[in-house]
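In this view, the complex is presented without one of its protein chains, the others remaining in place.
Take a look at chain A:
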Amino acid sequence: MNIKMIQDIVEEDGILFLTYGGFISQSLISSMMEALEKEAEQNNLNLGISSNIFTIFIELTQNMMNYSKSKNLEYDENSPEGLILVTKDIDDCYYIHSQNIITEDDKNRIEPKLEKIVDMSKEEIKKEYRLLRKSGKDSHGKGAGIGFYEIAKRSDGIKFEFNKITDEKYYFHFISKIKTNKEK
């Protein structure tokens, strides 16, 4: 994992209060969730906003648990590992970063989907989310195929980048921003 990347993120965002890199399991996710719940409680976050943060965190970590690959393993052999960071800036905006390794095939599948979502308005995202949920079109064994829509609908902006490692594998870095100083 890239320590320099963490430094850059902290310099840009401000306060880092949760970071983890390595193997990801369901019990680890729920332990990190306890830390997040504590943070939300201490900052008197509104329940609506904190549940958005929780859901985004869960989506990103469960994605990494289910779909991550390793640099060293065979092309599409799963390896549930990744890097996750939660930071906060001086305006109390929260940022959730995730980084994991994916195959080129996965990149080609995810990238157009995310590019489409980035260009959509919040209303369009919510509409598409409900349409996909209803049709079950992208559903598969473990997921409903609506994870990125779930994240986008609860975020105040998403960003992503793919960084090439080898011809076949990429680092997938995803950032979700959540504002907390909303008018109620």
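The rule is simple: contacts are C-beta pairs under 8 Å (C-beta built on N, C-alpha and C of every residue); 3 or more make two chains touch, one makes a residue touch a chain; residues count from 1.
Rule of thumb we're sticking to: contacts and distances are computed from a predicted model.
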Among "Ion-translocating oxidoreductase complex subunit D", "SiaC family regulatory phosphoprotein domain-containing protein", "Penicillin-binding protein 2" or "L-lactate dehydrogenase complex protein LldE", UniProt-listed name of the chain not shown: "SiaC family regulatory phosphoprotein domain-containing protein"
Residue of A:K69, A:K88, A:R154 or A:H173 in touch with the missing chain, whole complex considered: A:R154
Residue among A:N52, A:S68 or A:S155 that touches the chain left out of view: A:N52
For chain A, the residues touching the chain missing from this view: 26-27, 29-30, 33-34, 46-49, 51-52, 54-55, 58-59, 62, 65, 126, 130, 133-134, 136, 139, 141-144, 146-147, 149-150, 154
